[in-house]
Each structure stands twice: as structure tokens, then as C-alpha cells.
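One structure below.
In this view, the complex is presented without one of its protein chains, the others remaining in place.
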Amino acid sequence: MMHEQLDISGLVKRFGGLTALNSVDMTVGSGELLGLIGPNGSGKTTLLNIVSGYYKADGGSINFERRPVLGHAPHQLARQGIGRSFQVTKIFRRLTVLQNMLVAGLSDGAQSQSEATDRAMGLLRDLKLERLAHERASSLSGGQGKLLEFARIMMLSPKIVLLDEPFGGVHPELKRFMHDHIRKWNDSGVTIILISHDMGSIFDLCQRVVTLSYGDIICDGTPEETRNDPAVLDAYLGDHHGAA
Amino acid sequence: MAQLEVRNLHAGYSRDIDILRGLDVTARESMLTTIIGANGVGKSTLLKTIIGQLRPHTGTIRFGERDMRDVNTRDLVNLGIAYVPQKHAIFPEMTVQENVEMATWAFRHEKPRARSAVERVFERAPYLREFRSKRAGLMSGGQQRLMQLELALMSDPELLLIDEPTVGLDPKRAGQIYDHLRRLVTEERRTILMVDQNVIAGTDVADYIYVLELGANKLEGTKKKFDEEYRDAISEWLF
Amino acid sequence: MSLVAILEQALNGLIVSSFYALAALGLAIIFGVLRVVNFAHGELYMLGGYAYFLAVASMGLPPVVGIVVAAAALAAMGALVEWLLIRPVYDGRADRPEEYSIMITFALSILLLNLANSLFGPWPRRPEPLFRGGVEIGELIVSGDRLAAAGVAVVLIAVLLAALRYTWAGRAVRAVSQNREAAAIFGISVTRVGMLAFATGAALAGLAGALMGPVFNVVPPMGVIPVIKAYVIVVLGGLGSIPGAIMGAIILGQVESFATILIPDPSRALAYKDAYGLVLLVGILLLRPQGLFGTKERRA
């Protein structure tokens, strides 16, 4: 029962004279696991920041479950089911691991503290962080921090999750663990947009890959199609300055 | 003359995350060495560790006889190393003349040397003359980038470390920069280690190439070998 | 209002501006290099007044030497403060550096104020000024001590600007405030420049205090009002900008001397005199935090 969940059309974003997104059109179906790739500066994180409400757009529209996204604050979008991670984890270092989880669980006021605590402990157990629930987040290792960020997002019960370079500086073993969890979320019906430079992960996980280059979508297809598209190879290898 | 040797380097921004995981890189004398790899594999981290902005977790960095593990950024210039960061390393509110003079800081007390270094810049880069008494921030991005290269050369370094030489430049300017770098190696026998996203142009100009993947060595070889065997390997590796 | 009255207000404004500028420049240099707002600046200003008083009244030195003594004493003090208290802000020893820098300088101001109270007593002192008597410029009559102090302040500002432009140390200060990383790449010791900046900033505050002390009395809380003016000025000009601080000082001096005329009730007008700058400060911070002349990029 795949339906259009996220509908981006004509999205434009400029920073001063630089066009970061140049009329981007893209739809994401409910339950997809979509890879978003492209060389540095191609506009991936900008797109993510607009969809999650952190940047204003200069043109175009975005609908999430047929409701407009643009003009809403990040916290409103988070409560509507758009979860996201950050390239550099933004865990709350002086709060405990459990408190980190509760911020997400209690923010919409729908759960009581004890309900939220139960759910949080369950999620922490899944991610093998249960033992650390009452430790300050500052005592976590970098990898555990990444997992906590994952767990926190799940605490929101999101319908779509935007992951921005989740594998940076992560051990291969942990990466596999994270892969498993991303698949598990996706299997449970959560839509996922994955930004990564780690092509192995992208081609491993995603059924569909969208490639951005200089603010334009240059390829939208299966991993196989993307791999064989000369435009994509050019974008990565090429003298991208010559693109214009 | 000396070469830069990085052996089994582990480094990163926090103690427990290694961005670099046992990297080996050598910048061979009088050669241009280019390091390529996707964003986030640790190219800039490598440069930051070499110049002392980050301390290695383990591994060695040597420049000639000098152990570079405890080096301070401000000592580089005295070791004969110039670093050209990705962000513009100029002083935007100072005039171009003042910028050029600041680059003689390390040898400002050797007046004749400093003076001739300043004059040489304006000879080598005549376009800077018209900006001499204007604020450097008024120049275009490409002009600033070129000036930065000139400033780096003023201390007559043996080794140039360059982070993304042509980022944000139009193809013509980029071409000029690559030509310029090539000349520095062929004609002036300098050693250059640069990291570059611009895979084709960055490898085209190089003598020796390293390809990184997630903080470790993936491929390496001379330009010739690279041309013959590695082009396909690279695209294969990318996808 | 007659032309003479207008001129008199304008001249008064300029005289006041020159003192403000001196104190504000110190704040701007410290912020430019260290990214720290020195909330103890007013007390450094006050200590300058006392250093001058001690040199001139207690030790019997000539006023000009007193000024030099004040500058030297405060420079040493500034270097010490930087080394002991400010360095943790940027060498990673402070857990939350910005919060720490604000509180530590604010606490330092309380300490210095009470120290002066204990050492020198709360009563006002009036050391010998640089110059006595009045000066007539056409129909305008200006008191000589003010004019002389303002003259010295202007000369000092000119010397400072020249030093920032033409000496290596001055250029290093500008270089570090414009681009820390580039400065380090060219071999400049950012740490040493940090100490130099704080010492210079403290010396400038001390000089302003030494010049103003004889005009308005030396007393422990003497720095509270001027430092608030200095905040207004550096915010007007964009925190850390040196030309901005000078422009800011001129604007504030004129605004204050003319705005007093706006309120008819004289005692109320006098009481509100110090509030104009503050309203300006709030307005600028809320609407244009990069300052009147700054660009957004520079402030980022």
C-alpha cells in the first residue's frame, strides 16, 4: 500500500548568489528506503534541512502526507512524524541517556512519564544501551552516541526518518549493526531517506537512489541504474566546475 | 631535502572515534601527490593532523628527520612547510599589500629577504598590483585563492600542503591553479601534497595518487600506473 | 537654539566621544582577538584612575608620567588577567567557554570594585589634572582640563591606530582578529597575541580612567557608567570592529549631548541622559546585531 508520502516540487534554495537547490522535484512513497547521494556541495543536506524545517525555501512546495511542510517550525514537523539525525550528533551531553530519550517521548504531551520511560527502556534494550540508561550521555563513546541518536528518533514514532551521514567515523561492526536497524525500521513501515558518502551502505540498503549534483537531480533510479549512469560518474569524477 | 611520511596514522576529533584508521601516505620529494576519496573519508582530517591542529591517536608523522606529532601550526613555516587551507586563509580587511607583508611574518626581521619576497609576489602575480592598496576581501574568490597560493610560497617552502585547491572556482581559474601547481613541481622542484575532490583534474596533474576509503588506504600508484589500470578501478570502487 | 549653543553641544559631544572611544577601543580589541566581552572593563578603567591618582598625588610624579604609569600598570594587570582567567576560554579547559567567559569577567568586576573600595575607601579623590584653566574658542568657553584630556585621548587613539597599522605587533592583532587560522599558518603565536590584546585593551581602559579621573573624580564605582557607554559603542560599531568603535563613539557622544535637550524637565533630562545609549544598544542588538556598519558575513 505504497502512497506518495513526501512530495517535493520546484524546490529552490539560494545562499547569497549560490543556488544550492535548483527547482528540485521528487516524490517519496510511504515505506521506501531511499538513498540520497551526490558530491560535496550538491545540496543533499540543504534539502534535508528544508524538509525538516531548519531552512526556509526560496521557492517551490513540499507536502508531507498531503499537508504543507514549508512554513512550519522543526518541532512541529517532528511531531507530525518527520524525524531526522545530524551529521554531528546532537545528543544532550549533560542529561542521562534515559533523559535524552524522554525529551523526545514527552515533547508532544501525549504520553505520561511512566509510559514514555517504559517505551524508552525498550528501545534502549534493542540498541544495547539499556545498561547505560542512567549514565550521562557525555560518558558514551562516539558510536554509542550515534545509537542514542537513532533511539531518540524512534522515540518520536516517526513516519519518515531523514538520516544525514550516519556512518561517519563508525566502526565496520557498528555499521553493520546500524544497517540492521535501518532495515528493521523500514520493515516496520517507516520511510527512510539516507544521505551517505558510503556507497557500499547506500547500494546495500536502498531500493532507489537519487543523485544530486549542483542542486539538480541528475539521476533517479535503482542502484543498478545509478551505477551505470555516466552522468553520476561524471558528477563524482568529473571536473564538476565544467558542468555548466 | 626531505619527504613527508605518514605511517599507520590513527586520528579523529574525539578520543574514541578514529576518522583515520591506520593510514600510510608519503609525499615524495619534488613530486605532486594527490589524495582523493569521497567526502568524509578523512582527507581534511589527515591534513589537520599533519599541521598540528589535531593530535594523532597513534602512528607517526615525519618530515625528514623531524617528528611532527607534537608540531604547532605556527612552527610549520619555520620547518619549511606551507599550508593552504580550504577556507580562504587571507585577512579580508587588510589591503593586499598588508596581506603579502603578513606572509613574511616568520622572517620579518630578515629585512632584505622579506622585501624581496614581497616584490617577487607582485612580479609573479602582476594582477595583484592593481589591488595592492585595496582590501583583499574585495577580490573575487578565484583571485583570493591564487593570492593564497602566492602567500604560501613566500617563505620558500620545501613542502606545500593544499586542501582542495580549486574548490568554488570556475574551470578557467581552476585550470590556471593546476598549471601553476604543476610548474611549482617541475620547474621549482617543490614537493606538494594535496587533497582534492576534483578527481579528474586533481589526478591529471599529479605524479603519485592515493585513493582513500573510510580513513584507510584503498589504492595508490604513480600517475602512469594510475592511468593504465586504476581509472576503471576507481569508478568500480566508487560504486 | 542659537548657533553657539549648538556648537557648544557638538563640541561637548566630541570631547565626551574621545574618552568613550578610548575605553571602547580596548573592549573592541579584546573582543576582536579573544571573542570575549570583558565585563570587567569598567573596573580596569577605574584602576587606571587610581593608578594615576597614586602616581600624581601620593608619589608626586608629574601628571604626564602619571598617565604613563597608569597605562603600564594596567597593561601588566591585563596580561595577568588574561593568563590566569581568560586562557581557559580557548585552550579547552573551560567546559562551557562562553558562559565561563561572561561570568568570570563579571565576577572579576565585582572583585576589583570591592578591592578598590577596601584599599582606597569609598570617598572621591581628585588628582591634579593635566591642565587647568579655560580655553576660549571664539565665543565658546571650554574648561581646560577637559579639553587637554580629550586632546590627549585623540592623540592616543591616533597612536593606537598607527600602531595597529604600521607595527608588526599591531598587524598581528588585526590579523588574528580577522582570521585566526591564517595567522597561525604564517607563524603568528595566537596565544601571545591574545595576551597582548588583553594587555592593550586593559591599558586603554586605564588610560581613559587616568584622563577622566581628574575631570570627574576618582572613586571606586567610576567605571560603571563609562563601561556601559563602551558596550553601546562597540555594539553600534559591530563587536570587535575598530573603525566601528570610533564611529560608534562619535555617534553616542552626539546623541547624548543633543538628546538631553528633548526632555523639558531638566532634572529628569539629566537622569535619562544615560538611558539613550542603552535604548540604542537594545535596538541595535535586536535588529542588527552585527552593528550599524558591519556586514552579516563578518559577524557570523
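Order as written gives the chain letters A, B and C; numbering starts at 1 within each chain.
The rule is short, and it goes like this: contacts are C-beta pairs under 8 Å (C-beta built on N, C-alpha and C of every residue); 3 or more make two chains touch, one makes a residue touch a chain.
Operating definition for what follows: contacts and distances are computed from a predicted model.
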Choices "Cation: proton antiporter", "Amino acid/amide ABC transporter membrane protein 2, HAAT family", "Fumarate reductase subunit C" or "Cytochrome (Ubi)quinol oxidase subunit III" - which one is the UniProt name of the chain not shown: "Amino acid/amide ABC transporter membrane protein 2, HAAT family"
Visible chains in contact with the missing one: A, C
Touching the absent chain when the full complex is considered, from C:Val4, C:Met59, C:Leu115 or C:Ile137: C:Leu115
Residue among A:Phe64, A:Phe86, A:Phe150 or A:Trp185 that touches the chain left out of view: A:Phe86
Listed residues C:Ala10, C:Ala57 or C:Ile102, member touching the removed chain: C:Ile102
Residues belonging to subunit C that touch the chain removed from view: 36-37, 39, 85, 88, 95, 98-104, 106-115, 117-118, 122, 221, 224, 228, 231-232, 235, 239, 267-268, 271-272, 274-275, 278-279, 281-282, 285-286, 289
Contact set of subunit A toward the excluded chain (per top definition): 52-54, 73-75, 78-79, 83-84, 86, 90-95, 99-100, 102-104, 106-109, 113, 152-153, 155-156
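The working rule: only the chains that are shown with their structure count from here on.
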Connected chain clusters in the absence of subunit B: A | C
Chain whose mean Cα position lies farthest from subunit B: C
Distance-to-centre winner among chains (Cα means, whole assembly as reference): B
Shared-contact residues (touching 2 or more other chains) in subunit A: none
Touching residues on subunit C, where the partner in the complex is subunit B: 168, 171-172, 174-175, 178-179, 181-190, 298
List of subunit B residues in touch with subunit A within their complex: 12, 14, 16-19, 38-41, 166, 169-171, 174, 197-201, 214-215, 234-235, 238-239
Subunit C contact footprint on subunit B (complex, rising order): 51, 73-78, 82-83, 85, 87-94, 98, 101-103, 105-106, 108, 151
